[in-house]
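Encoded as structure tokens, here's the structure I'll be asking about.
Complex shown without one protein chain; remaining protein chains in place.
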Amino acid sequence: MINKNTLPTNFLGCESSFEDSDIVIFGAPYDGTTTFRPGTRFAPAAMRTDSLGLETYSPYFDADISDYKIHDYGDLDLPFGSPTKALKMISETSKLIFEKGKKPLMIGGEHLVSLPSIEQAVKLYPELRIIHFDAHTDLREEYIGEPLSHSTVIRRAWDILGDNRIYQFGIRSGTREEFYWAKDGHTNLCLHNFDTLAAAVSQIGAAPVYLTIDLDVLDPSIFSGTGTPEAGGVTFLQLINALQAVSSLNIIGADVVELSPHYDHSGASTAVACKVLREVILTMQNL
Amino acid sequence: MINKNTLPTNFLGCESSFEDSDIVIFGAPYDGTTTFRPGTRFAPAAMRTDSLGLETYSPYFDADISDYKIHDYGDLDLPFGSPTKALKMISETSKLIFEKGKKPLMIGGEHLVSLPSIEQAVKLYPELRIIHFDAHTDLREEYIGEPLSHSTVIRRAWDILGDNRIYQFGIRSGTREEFYWAKDGHTNLCLHNFDTLAAAVSQIGAAPVYLTIDLDVLDPSIFSGTGTPEAGGVTFLQLINALQAVSSLNIIGADVVELSPHYDHSGASTAVACKVLREVILTMQNL
Amino acid sequence: MINKNTLPTNFLGCESSFEDSDIVIFGAPYDGTTTFRPGTRFAPAAMRTDSLGLETYSPYFDADISDYKIHDYGDLDLPFGSPTKALKMISETSKLIFEKGKKPLMIGGEHLVSLPSIEQAVKLYPELRIIHFDAHTDLREEYIGEPLSHSTVIRRAWDILGDNRIYQFGIRSGTREEFYWAKDGHTNLCLHNFDTLAAAVSQIGAAPVYLTIDLDVLDPSIFSGTGTPEAGGVTFLQLINALQAVSSLNIIGADVVELSPHYDHSGASTAVACKVLREVILTMQNL
Amino acid sequence: MINKNTLPTNFLGCESSFEDSDIVIFGAPYDGTTTFRPGTRFAPAAMRTDSLGLETYSPYFDADISDYKIHDYGDLDLPFGSPTKALKMISETSKLIFEKGKKPLMIGGEHLVSLPSIEQAVKLYPELRIIHFDAHTDLREEYIGEPLSHSTVIRRAWDILGDNRIYQFGIRSGTREEFYWAKDGHTNLCLHNFDTLAAAVSQIGAAPVYLTIDLDVLDPSIFSGTGTPEAGGVTFLQLINALQAVSSLNIIGADVVELSPHYDHSGASTAVACKVLREVILTMQNL
Amino acid sequence: MINKNTLPTNFLGCESSFEDSDIVIFGAPYDGTTTFRPGTRFAPAAMRTDSLGLETYSPYFDADISDYKIHDYGDLDLPFGSPTKALKMISETSKLIFEKGKKPLMIGGEHLVSLPSIEQAVKLYPELRIIHFDAHTDLREEYIGEPLSHSTVIRRAWDILGDNRIYQFGIRSGTREEFYWAKDGHTNLCLHNFDTLAAAVSQIGAAPVYLTIDLDVLDPSIFSGTGTPEAGGVTFLQLINALQAVSSLNIIGADVVELSPHYDHSGASTAVACKVLREVILTMQNL
Partner (left out) sequence: MINKNTLPTNFLGCESSFEDSDIVIFGAPYDGTTTFRPGTRFAPAAMRTDSLGLETYSPYFDADISDYKIHDYGDLDLPFGSPTKALKMISETSKLIFEKGKKPLMIGGEHLVSLPSIEQAVKLYPELRIIHFDAHTDLREEYIGEPLSHSTVIRRAWDILGDNRIYQFGIRSGTREEFYWAKDGHTNLCLHNFDTLAAAVSQIGAAPVYLTIDLDVLDPSIFSGTGTPEAGGVTFLQLINALQAVSSLNIIGADVVELSPHYDHSGASTAVACKVLREVILTMQNL
């Protein structure tokens, strides 16, 4: 018989069945509220295709994701031009996964896709904390008159969770109002690095955590394939160290958002996104 | 005094005041229902900037647009994530221009932006005909459940105008249902060229005409900077000849849509779009 | 239940089973003898992914490929660094398809991949003719000392078939020796267009035909995503007309080769390749 | 009334009038002596357009440029093919700004554009010091026989200022002669970082300073969009820290040069240049 | 001994000595007056490197350039920032070649480089005619105050030659004044094709001819790698036919200008330029 080498239909060999799996990956290819450069809709497909070039073994965690039960559910078929419908479909998917006792790991899309997943997480885990890696505050009350936007997503999460439940790292862009509002005790904001992460981990303790990673937390030098690159970000190794630091926490769901593959001419940003996703999977194993 | 060379704030020196002008150019940078490659939102700004490289004189019409009264209104500030609001703003702008006895000349954005302009045109000109240059039929009844989409825009126009009022040229992509529905007498569809254009012009006579040009009617060889390039299109000179053919008609409004500048690495597609817009301005002068 | 939108695992919805199908598509992602710009290895995967943007209906044939039984076998897992092994695997695959009474439709890879398929075709169809669309003669006796190369593939086919069995069209590049050897009656070579195609079709009559299309027969204006673009080629419509001309023949197998997606920055070449493949499928139906 | 969203005609909302302003930004889009990859002529326009994606608030200085009086004068209309004329026009512009008691902030263009601005600065401020951030020494006596070149600009400044008045940082490329000439006490040269910057600031004290930033002082990882990228440069945060270090000085004029937008395919370099310009504005405020 | 495959130091194997040769190729990598997108300075080197991918045999002329005596002199080392010096060096080179009874074949650079070569040609051949293939009139009296510019080059040639000596083809861009000035009998201008070329050839008869080809005469679909692409140009085959038409003339010198390789991402424009140069060499043989 002749060997066949078909297109990958899942991320990096994650082919456990939905029922068997502990983590369920799914794509939320939505970028409908993106105001500047769109295209994060192409991220989940690009990451599955390019994961072929990545090893399953991580020297950082000394662990291999082929040892764990992970299902790749595929991408949601989200309608453009209707954010409400799109968010509803993401919400239902996260609910389904949470209710089966599994952990969702969503691939964005723009950052707004995190909101329905966080909403579902809070229903099951009222004590939820959010750990948020990002270049941007995302704390606007509204954006061009719209309360639902990639620029307001963490503010909307705060509407649900309230003060002292959100920890932000790597932040280096936003309005003065957003930074001052955060400083007023609404969120725990760490400027452009992870200096206060160890303290946060210790403060959070055993509480359930949702981890949301806007990949533009990385410096544009290593991650230029995104809509609004912000210089002054963290290096890949700083991000890996941060993931190792949070790996002791009780992470009940996560997402990785804002890769925009059509602005990644060399393919390096997509390769980085794949590697981060592999490390997030291992971070969720409490190794 | 030192010469200054500021950024162009209008297309190709169109700096008449709104009041004085006969034609009003405006940008509708909306691509919210685009399903494949987005980015037509960047077209109006890119075309103004690159119009610097274009002459005002057309050897095709032996005419110079600097001899005419044209105002560039700028771009509408359209909200992403809400097609209804965006279409309403375009509608109001077209209405304003039509009611002042002027001709709107809109720069898209995706093709859906034509709909509100056509709706306003019909109110003033009940006998309106549409001349439609495109690679795609755009005659779907709905698209992924949505009646408002770049793929349904001409069908929506038919909802208003009915049979025998829409003339389509250059069409070479669509579902079998769309092509058969058109052939059933709903529209006048000319497959992949302009062979029946002279007949159409004679049939239309003195009736008012709205001209809508999806730039992907051009072959991808000369216009690859668009979301869904379709081989087998018309050449630039065929398009110029078609414009000369319709220049005897009573064109009361027009648009040029679907340039996606971020897929135009060489800049050639944006240059073509600028040149088409210049020729459309002259086409509207009944030279 | 939530709609899922997974990665395409076949070309343009060709999902009949192997057993049911009349045509079997397979990918031969090999570019090991390419001397100039490599990368045709990426073509089959890119074409499956981008076929999402293509309609199943062809206005040229007024036919829809969803009405036919076509199986997409996937890609062969060909070893780089060993042309002999790679050709053997392609040979076995073609044999399997031919022996089941089906027609292979291979996606290259470089042009050398046609050779094993032609070899298998001759075994079953000793009266085989080859119709060859290409910019290049591919008639070298050897290339840098190697008899097996993308530059020698049609000469190797001639070794098997002999004089008056090979018809070449669109040819516009080669050494003087190659052109003169062809003119000496070894092949039927038509310089840079399809002028003699009607005569060839009539001459071939009912004989079995293998159709091999090097996509660089197209002009680089519409198909720049290839290793050695040669100006002066045919337009897309000329190619469609040529396919319509040969559609009356008894085509028992075919291939479409030499797309190199990494040199196709706008995506237009990959879109063209998909459209050609759709039309080749319909060409093989004797519509 | 419908919101309009016109092209930005100034950098990041700097719309104070010339008369009211303390800082006057102007573009010097000249690259006529560039020997390797040209294109810095496109930088001022690209930076104004892309400044739309940047916040006015700087978390590094905890300050917002919308609180300051800054005028954007636009670009000079410089003739290509005549460096003498171009430099004269820049000279007159700088003179005009200096004489009104304002601070010029020029956007290059190639580095040679700094020379006329420095010449004017010395006339008003005979005690002038220059702080120079760059990858290259720019200390050649002449370049291919020409005394006026991007490679000689700091040497020409030394012709005016003499020894111990020029402080160079981040330097990592030049001829042996240039490095040795600097070491001979002619300039204060700090190899590839800012290690001696604190000492320089203290030495300079209250003297007037012209700050000239060749953006290629940044590592090509974060700034590849320039004519001659030189590995081993400073990070964005190191540059920010350097700006904070010099912000106590009496900076009377500045420039930011050598962005070449057409080599910045991802847009990340242009975004960095905008951010540096924002921070330079704040650096000039003695916050 | 081991085969070596060094970098090509000449165009397509043109390695006759200067003394033996009939045609002398040289590069004039100057783009100092280019107002829009620079970079033609890179053309000669790019064409030599990429000529590796081209055959020496032309099926159009049924001739092989390896049968002729051609020397590649290399590139002139032209100073940027000083058009006068650059033009002087080109002038001396052309003079040297003409005086030895050979034919210069210059590779630009921008179109201004033709001027010194034409000036030298007229000295030896007072009855000189110019055949000019271009998208642009190049007939401006001056450009931004400068009499020497890529936009004035043919007007400067007219200053020397006077009326009825210049034949322009493919022209489709210019000011109204330029077109009307040409029509006033100053030049023989053929709008956007070669329709009057046969008549021109017959009129010119045995007079000496300098052939200057601005490659942007080609349509941007096949030649987008140039500073100011103008849609509506000729196809490659039309250009080949035009060359065949002029091959009976007494061509005493020629040039091929305005390739800008850095805007040629696919490499197709550079490949076309090489092929045109090969055909020009054969055109100069009176085959």
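Residue numbering begins at 1 within each chain, and the chains themselves are lettered A, B, C, D and E in the order written.
Keep this in mind: a contact is a pair of C-beta atoms (placed from the backbone, for glycine too) under 8 Å apart; a residue touches a chain by one contact, two chains touch by 3 or more.
Because the structure is predicted, anything quoted here is derived from the model rather than measured.
A.B. asks: The complex has one chain that is not drawn here; which of the drawn chains does it touch?
C.D. replies: A, C, D, E
A.B. asks: Which of A:N10, A:T137 or A:S221 touches the chain that is not shown?
C.D. replies: Touches the omitted chain: A:S221.
A.B. asks: Thinking of the whole complex, not just what is shown, which of E:E92, E:E142 or E:D163 touches the missing chain?
C.D. replies: That would be E:E92, which touches the missing chain.
A.B. asks: Under the stated touch rule, tell me which residues of subunit E contact the chain that is not displayed.
C.D. replies: Residue positions of subunit E that touch the missing chain: 2-9, 29, 45, 48-49, 73-78, 89, 92-93, 96, 265.
A.B. asks: In the whole complex, what residues of subunit D lie against the chain that is missing from view?
C.D. replies: 36-37, 171-176, 179, 191-192, 219-222, 224-225, 228-232, 263-265
A.B. asks: What does the interface between subunit A and the hidden chain look like in terms of residue numbers?
C.D. replies: 52-53, 55-57, 59-60, 64, 219, 221-222, 235-237, 240, 265-268, 271-272, 275
Here, only the chains that are shown with their structure count from here on.
A.B. asks: In contact with subunit C and with subunit D at once: which chains are those? Just list them.
C.D. replies: A, B, E
A.B. asks: Return the chain pair with more inter-chain C-beta contacts, choosing between B-C and A-B.
C.D. replies: Between A-B and B-C, contacts are more numerous in B-C.
A.B. asks: Compare the CA centroid of subunit C with every other chain's and tell me the farthest one.
C.D. replies: Chain centre farthest from subunit C's centre: D.
A.B. asks: From the mean C-alpha coordinate of subunit A to that of subunit E, what's the distance rounded to whole Å?
C.D. replies: Inter-chain centre distance comes to 56 Å.
A.B. asks: Distance-wise, how many Å sit between the C-alpha centres of subunit A and subunit D, to the nearest whole number?
C.D. replies: 38
A.B. asks: Using the touch definition from the top, which residues of subunit A touch two or more other chains?
C.D. replies: 37, 77, 263, 265
A.B. asks: What pattern do the touching chains form: line, ring, star, complete or other?
C.D. replies: If you draw each chain as a dot and join those that touch, the picture is no line, ring, star or complete graph.
A.B. asks: With touch defined as at the top, which chains are paired up in contact here?
C.D. replies: Chain-chain contacts present: A-B, A-C, A-D, B-C, B-D, B-E, C-E, D-E.
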